[in-house]
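The structure's right below; bear with me while I get my questions together.
Removed from the display is one protein chain of the complex; every other protein chain stays in position.
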């Protein structure tokens, strides 16, 4: 049976369970001398919960295992003994079998054509078994819950306890995700560091994953040029654009602009923040990069690249302006207005008030905002993928090309490489480094922001 | 401009800019609007040198609003609009030629809640003289800071920790620091907006004492919701109600023989 139909069926059973549970509780309520502890609707919910949740869990787990079970069935088929025992071709045939079973008419392997019906039959078989069990489970659990309905049964408490459990589980997913990121990156990185010494990776100055010497893979997998390029583009060039522009925009919009101007300019900045990075990347590659190259050539830098660090950094900086601006806006707004009034009442001009009272008072918040902005810039991917070069240079010349960690991750993982090579695993080591650095920046920044908020609350 | 030496005990002989009897500040037919809402209706009042003038009235009666029109702090509220004539030494302070920066240096203000800047005690006091360029040399500034703190009665408590943050002081000390900060630019008028409402009784007593001492050098206007305080510190009292000035006169007269029924009701605690 179709997965969607099954889900629909289980939901339908849930509705029926709710109705019957409610009706039964209502009858008890009418017959009993005592008042019902819980409302009939709550009893209904209790029965429905028992009907739906176990069955649903089963369906999800079963549908994860069905493809494997069906594949097993195919492999037991006599025709399958002819398949190659291991390796790429075997996987390819199995994939094609699954594709054909799903309705595809194209194919390459004759074996797949023969085995597809076997697979289809097996998966139908298991799917029917699954459906049967799911329905049985729904009925059994529903009936169990149904029999527990009494006038004094605390259905509401039970339902609420389940709700609380769901809430707790939902909030644990954030921790699970963080843990998942860290562990999966760490696991793959450890495999990488088993092949390449960690010191080669962290301190090596040559990065060229296209040519890896199997005897000494570490020789061309030194990430220092990437770290430098990331720092140069994200933390230097982009910030040189984003900090002054973002800060001054925030100051102008919060302190000077008339309400009408603010009303139009704030959404404008929000739009700037909402433009997808792939659009910025395209713009950088199409317009900004060539323009900067021409400019550099006219200055006499004949070697200038159209994939210069400046082009990527500049556009990245513009992308970050709204972010810095809104962080600065928040920090300045958090300074009590009494400070501002105090300064103005002394006869200070607005700019004196801003420069000498508001900004120093807002400084921790602004600094935290800048840290978060840096974290964002060095993790930014699409702009550098599209506008920066893949050449790993260590240079401080903004007209030359530089590459970044994120660009290399994408390049390494979108090539046609096998999964276990040092080349692909290097991407995870880069990812781990990036994660740890941004994690550090974020934690420090969030701490500062929190302390700062508390100081003025 | 001549720098003068500081001598704590000496009496001033500097003539006030205006002869006694002529009002330092005068308001005539002042109306204040916040957007559509009228907060002050047709208020006319004189503020004299060497006097403490108290504004009293139930909360929301517009006394603070009116106070803020005297140094144009209402300019910082976008929707506020002031009509009528307010003069300082006979000059209209809402005139286009009036420089609001100078005006505020001449008419200082102390706020309801102490609002020291998150800077050192020294820098808090030095802030005004520095932006107005009142000190030529480093020594000048030290002198100004010391004199202002002494006059605010805070010097003995903080002289050993001038570099500590102003926000680390107690509430009463913070408020005296704010007064020192206001004095440091040598204003002619000091406006105080309920300066003791956030303070405990002991700190309040200190501030009141300070107001006594400062009286005579400055024209002081104090807004208070505390009638005893008004009676203690002021020579003249104005009673506001619902945005209008009900009665203005000698403090003794207002508290002992109010001419208006509403003033009497308020003072005797019928409402407020």
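Which chain is which? They are A and B, in the order written, and residues in each are numbered from 1.
Rule of thumb we're sticking to: a contact is a pair of C-beta atoms (placed from the backbone, for glycine too) under 8 Å apart; a residue touches a chain by one contact, two chains touch by 3 or more.
The rule is simple: contacts and distances are computed from a predicted model.
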Quiz prompt | Protein name, per the UniProt record, of whichever chain is missing from view ("3-oxoacyl-[acyl-carrier-protein] reductase", "Protein-export membrane protein SecF", "Phosphate transport system permease protein PstA" or "Peptide ABC transporter substrate-binding protein") | solution = "Phosphate transport system permease protein PstA"
Quiz prompt | Option from B:63, B:119 or B:217 whose C-beta touches the chain left out | solution = B:217
Exercise. Among B:68, B:106, B:181 or B:206, single out the residue that touches the unshown chain.
Key: B:106
Practice problem: With the full complex in mind, choose from A:109, A:125, A:139 or A:252 the residue touching the hidden chain. | Solution: A:252
Quiz item: Given the contact definition stated above, which residue among A:185, A:332 or A:366 touches the chain not shown here?
Solution: A:185
Practice problem: Could I get the residues of chain B that touch the absent chain, sorted low to high? | Solution: 1-14, 17, 99, 101-102, 105-106, 131-134, 147, 151, 185-186, 188, 217
Quiz item: Which residues does chain A use to touch the chain missing from this display?
Solution: 64, 102, 156, 160, 163-164, 166-168, 170-175, 177-178, 180-181, 184-185, 187-188, 244-249, 251-253, 255-257, 265, 267-272, 274-283, 285-287, 318, 321-322, 349-352, 354-355, 372, 375-376, 378-382, 385-386, 406, 409-410, 413-414, 427-428, 431, 434-435, 438-439, 442-443, 445-446
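Here is the rule we go by: only the chains that are shown with their structure count from here on.
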Quiz item: Distance-wise, how many Å sit between the C-alpha centres of chain A and chain B, to the nearest whole number?
Solution: 57
Exercise. Using the touch rule from the top, collect the residues of chain B that touch chain A in their complex.
Key: 71, 73, 76, 78, 101-105, 108-109, 111, 113, 115-119, 127-128, 131-132, 178, 181-182, 185
Practice problem: Please name which positions on chain A make contact with chain B in the complex. | Solution: 258-259, 336, 338-349, 352, 356-357, 360-361
